[in-house]
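Okay, so here's the structure we're looking at.
One chain of protein is taken out of this complex; the other chains stay put.
Letters are used for the chains, namely A, B and C, taken in the order the chains are written, and counting of residues starts over at 1 for each.
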Amino acid sequence: MKGIADTEIATLEMAKSIGLSTEEFNHVCRKLERKPNYAELGIFSAMFSEHCSYKSSRRFFKRFPTTGPRVLQGPGENAGVLSIGEGWAVAFKMESHNHPSFIEPYQGAATGVGGILRDVFTMGARPIASMNALSFGAFDVEKARFIVRGVVKGIGDYGNCVGVPTVGGQTFFHSCYNRNPLVNAFTLGVLREDKIFLGAASGIGNILVYTGSKTGRDGVHGATMASKEFSTDKEPDRPTVQVGDPFTEKLLLEATLEAMNLGLIVGIQDMGAAGLTSSSFEMAYRANNGLEVELDKVPMRESGMSAYELLLSESQERMLLVTEPSRWDALKAVFEKWDLHAEIIGKVVEGSRVKMTFHGEQVVDVPVDLVTDPPMAERPKQTPGDIKQRWFIDRNRIILAPLDQKFNAVFEDVSFADPSRLVEQYDSMVGNRTEGGTFDDGAVVRVRDCTTKTLKLVMSADCNPRVCWLSPREGGRRAVAESAINVAVRGAEPIGITDCLNFGSPENPEVMWQFEEAIEGISEACEALKIPVVSGNVSFYNETDGKPIYPTPMIGMVGLMEGEDRLMQSAFFNTQLEVGVIGPLEGGLGGSVLAHNWFKRDCGKPDDTDMSAVERTVKFCQRLRKKRFQVALHDISDGGLVSALMEMNFRAKFKETGIEITVPQQTDVDQFLFGETCPRLLVAYDPTERTEIETLANGAGVKFHPIGQTTDRSRLTILQGGAKILDLDAVTLKNKWKEKWTALFE
Amino acid sequence: MKAAVITFPGSNCDDDLVYALSKVGGFEIAKLWHKDETDLSSFDLVGLPGGFSYGDYLRCGAIAALSPIMQKVKEFANKGGYVIGMCNGFQMLCELGLLPGALAKNESLSFVCRDVSMKVTSVKTPWSTDLKEGETISLPIAHGDGRYIISEDEYQQMLNQGQIVLQYIAENGKESPNGSVHAIAGVCNREKNVFGLMPHPERATDMRSKDGLKIWTSVVKAIGEKSA
Amino acid sequence: MKTRVTIFYKDSVFDPQGNTLANSLRRVGFVKVKGVRVGKVIDVEMDAANKEEARRDLQKMCEQLLANPVIESFKYEVIEG
Partner (left out) sequence: MKTRVTIFYKDSVFDPQGNTLANSLRRVGFVKVKGVRVGKVIDVEMDAANKEEARRDLQKMCEQLLANPVIESFKYEVIEG
């Protein structure tokens, strides 16, 4: 609100107009033993927002398994940290930038990448790989073009410029995201185990230093906005869009890592959501100290800014750090080398209050924990009344239809497409760490920084929103299972996850039900695989006019492998391979792509993932790699076996590759070809190796059935009882698959 | 042999270049900062790395071309020293005037990163003796502004002088991935001691393709011959 | 008819490119530079019946395609009839 002085005593009306509830306002007044002034009110409004406070979600996080022998830092810091051996560790996290990307796709996505990079390098890690998981509305080229292009270009321009390769991700189209696209960005960095930096303002008498870009009025109240739903009839109050400056980010990255290396930093945190407010209060909170801040010292880009604006600005590429006074000159010199300005804006003091002055007046004086421990919200939950209807699937209408129609229903799905035109806009190789075969299942990045042993990281981001809507618990479970398998098919051991939980409004009891179920599913799956959740993010209020998105608990999985051997890839590597299924021959149609496109709605009850089978499958893949078999491996997920086969075929280097498979006896054709039960894999190998693979499968306790072979006839042929039930030209199919997304970018 | 790799604000392939050179072997590598005004005459090779110097703001490589160290690079090159610029480094060399032509926005208007095939047009340069004329090699590209522009007359002249080192091979019906005149991927100056190219030979020494190595072994040989 | 559209970020929106350029200009000796804003200029050649019509079209083009109203502001003019 313009024209209100920082020191004006706040009223309930003011509080409500910036998003605080009556109870929250009263809580503040009671604890403060007075009414806050306007600047203080801004702090509470931002920090009590869903986005910053996690007030609806925090109590559920207890469910997550967060410990394990590799965990060096679990949830609660800017990023989670896992040990990878040899004294090295990885820090990673995923974060959403959904609302900003809807308002301005390019800048919204770009600043999302900037934010997650800062979260990782503030831990002391050099970012070496990013992924992004994107969910867009129905594929209507004219409407989708603006947003898809903007988002992709925003991610590319930012990540490319900073020089962190984008090596993976997920792209999904569905009408539930028509007005709420999701942009989830993941970054992983490497660091030494004993050089982890935390966001704590430790050491009484230490100085508080501001560096990076100057503060403008951009994004004042961004956090509150991310905690509201959109409505179509009313233009929301839009804060000034934040513009990303990847060049300054790169300077900040280098300067920060250099300063850390020289031992010049005690604690550090980026100014993300709720800017200076959240960074200062959180740093004070983590160290159990107080802070004194002189707001006049904050470098400003615009004139006439108020304390309120300085506190709530979300200008990008800014850092807050704490150091010893004796290090100041050296620290300043490092930042100046990188053309960055650093300024002392305050100091660490005893006690538990943050006090701030502006123009000689005290404008803020509040207890730290009053800001960082906001009242939690108890949200009611309720199972959707129509869940049974959602589970109904009219099998007869599928069974009786001709196979080619069913095939088309799956083939034509827009999410089944060659991602090249999109991913080629990302520099996937900068840093010289990326192995070939990126963008095919898990991405492989070499930890070149470790010279004593060859360590490779494999990453994958996964979530199947259709399954999540039909059964959020299975959705959560399957997101973990699928990402684990994506990592395993490259031969790695899954070691930990980060999550990005995208949901509708927590005030909707059905959304809260989805949320709790999804967390349960994720937790079950992690327990079964013995892997921890080390970081994450929640994005609520992804809904427009009361219509929530499908629950989308995105999982970022990290796997580890050692040694210098041949990589397992998913492409057929010659035309005389045998192909087999690992896992059950049939999969369920509930929540499948076939059901979606056939009935024009998502339906059916997704099969529960057998987590012990997932664990065995992961082991099987690792053994395959250890035995140095040359195989192509690919998981069966969206679109079933047929889609997986085509992908293996289309990714093959040689044009004429074809495939011929036979539906095994007593097997339901639809469930064989289009079922999506997890875990199922395809494996292709030289026929002479069949018995050994069989032995390995038996030993690992996974099922294995040969179903066909690759050919040099460039046809996709499916036989049943000796008769061809489908026989299509693979080159035509491949060209269509390649061209599907082209129009989005022209 | 001594190699200097210069870091500009926003360079992000400087470490990749250091890695590649260490892979090639035999180099003592110094990382220099763009504000250094070190005399370069003790070096055998100077590398201008890829990346986004100054965020690629205004024009790629334009602001970096005004960095203090660039006068030293010019002196070094004018005395016959070997200078290579990859991607952003190539853009800087054109902006500096050490190489002819200029690099403009890709015709597709998109950034493009992938492995591409190119043909070796001239082996009569210190950078390409280990390659075979007409041979096809694969190197990664990753750029948004790689459309090389030069007049037809200059092109002919450069071709005759053996200055056109690499040219993209048509793929998917497109003559080049960026719209370069005559699909040019890399060029030398008239004296051949300065080489600029959009592809990344420093990203092709081990994992993806090893074709980049030959560029480095070529110049190592040239350095050896020069000092012999 | 020759027309020209100029588009800049709105004044309230940070212009990183202009900022970096201003710093660079000062560094290479143009110390009197106080600030720089970088925008786009789009020259549109069209067959309009008259200036009025041209302006009407330009307004629509800017709104629909040329400018992004969330962060940019635009101006247009007919340069030559």
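One rule holds for everything that comes next: a residue touches a chain if its C-beta (ideal position, glycine included) is under 8 Å from a C-beta of that chain, and two chains touch if they have at least 3 such contacts.
All of these numbers come straight from a predicted model, not from anything done at the bench.
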item	value
Where the missing chain makes contact, among the chains that are shown	B, C
Residue touching the undisplayed chain, where the options are B:Gly89, B:Gly179 or B:Gly212	B:Gly179
Option touching the unshown chain, where B:Leu21, B:Leu45, B:Cys94 or B:Leu166 are the choices	B:Cys94
Positions on chain B contacted by the hidden chain, ascending	58-59, 62-63, 66, 94-95, 101-102, 104-109, 149, 151, 179
Chain C residues touching the omitted chain (full complex)	6, 8, 18, 21-22, 24-25, 28, 30, 32-48, 57, 60-61, 64-66
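The definition used in the following text is that only the chains that are shown with their structure count from here on.
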item	value
Mutual neighbours - chains that touch chain A and chain B alike	C
Distance between the centres, which are taken as Cα means, of chain C and chain B, whole angstrom	34
Junction residues of chain A - those touching two or more other chains	245, 247-248, 339
Residues within chain B bordering two or more other chains	54-55, 57
